[in-house]
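One structure follows; several queries about it will come next.
Just one protein chain is left out here, and the rest sit where they should.
Right after this comes subunit A.
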């Protein structure tokens, strides 16, 4: 107890989470994003086109016209948003917490201190696996809104990060 001190914290000298430099997702992950986009958009465009060719009488002409105008707009929006979304995503591991930044219109930064991490999972999607990438999922007790999912990390690095996190969690005991 003698060594116990409780000085006032100078909040202006604390490490600032907003000044952390974020690491961008792996460039290879951009290809994953593009391939996923290709799949989504081909379904979005091909399916109506097929119906149009095989069974044009299913909908009246007006609806086909609306679809013809809307689908390209929606598709290009999805493309633009995913590309910007990819560029905006970034992560950082500090000594005591992990940060993840994402968001297109709004910039969201979520911070999880290591001593609040409940468990960690490594997820490899089919396409990501082909490129040797993995996604790290970090879970807390705060429910799904407070979990972090960092995609596009090289498998080996992801494994290392997972080990690091597990080590950090254990140390807190």
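Please note the rule applied: a residue touches a chain if its C-beta (ideal position, glycine included) is under 8 Å from a C-beta of that chain, and two chains touch if they have at least 3 such contacts; residues count from 1.
The working rule: contacts and distances are computed from a predicted model.
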Assuming one chain is omitted from the figure, identify its UniProt name from "Spore maturation protein B", "Gluconate 2-dehydrogenase subunit 3 family protein", "Putative membrane protein" or "Sterol-binding protein". "Putative membrane protein"
Checked against the full complex, the residue among A:34, A:92 or A:122 that touches the missing chain is A:122
Across the whole complex, list the residues on subunit A that are touched by the chain not included here. 9, 11-12, 14-18, 96-97, 103, 105-116, 118-126, 129, 139-146, 148, 162-163, 166, 169-170, 172-173
